[in-house]
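Note that one protein chain is taken out, while the other chains of the complex remain in position.
Let's turn to subunit A:
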């Protein structure tokens, strides 16, 4: 069971657009909602109304600041704020699956989704140790490991209207920053997005071969770096040296002790 399949027929996964994500956390909430009410044990909250609320989430949104290097122009390029949703990447070489002692963790041959069979899980937490991305969390109430299921109970669910047969996070994203599809099919819209925009792996050096890809933010407009606005020339000072009364005042103040700077 915990032996990884040599190949999967499809590679269902997410493509997350870091250029478009606005960091609203709607995907976090819809994920929590759907996965609390549906497949598997609910995602528990501890001390939800007390001083130290915490709980289980399958998807969390970080925010990072990127400061581009000063390219010798003297003025540093503006820093960029990048919102960064992170959930299970459904790796081809998933280290969380092979370490599982009970066979509760597995990667599906038919679509590559990494799942936990909660009735076999002993909650030893070794899979969470093995995952470099922090994609697995132990539910403190249920005592079993929870992770993103890629909404396996939505994407094949014929009781739902066809438009809803995508993961809850993708369906809810108001910015259209999340895309769901088959990354093994080079003609799928997700594969094409990855090819066009240079989709990237997280921590490639860990050798996990993630299926999910991240689209890097597009470069900032040149106008932002060099010129503030096309109307800026109209706002240039009309006189470099003060004249008249202000000119006299300037000279008089300079003449006072300590006046000339």
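In this text, contacts are C-beta pairs under 8 Å (C-beta built on N, C-alpha and C of every residue); 3 or more make two chains touch, one makes a residue touch a chain; residues count from 1.
The rule is simple: contacts and distances are computed from a predicted model.
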Among "Sugar ABC transporter permease", "Dibenzothiophene desulfurase", "Phenylacetate-coenzyme A ligase" or "Sarcosine oxidase subunit delta", UniProt-listed name of the chain not shown: "Dibenzothiophene desulfurase"
Full-complex contact with the absent chain, from A:14, A:131, A:152 or A:211: A:131
For subunit A, residues in touch with the removed chain: 1-3, 18, 25, 28, 52-57, 60-69, 77, 79-82, 84, 86, 95, 97-104, 120-126, 128-134, 137-140, 142-145, 200-207, 214, 216-217
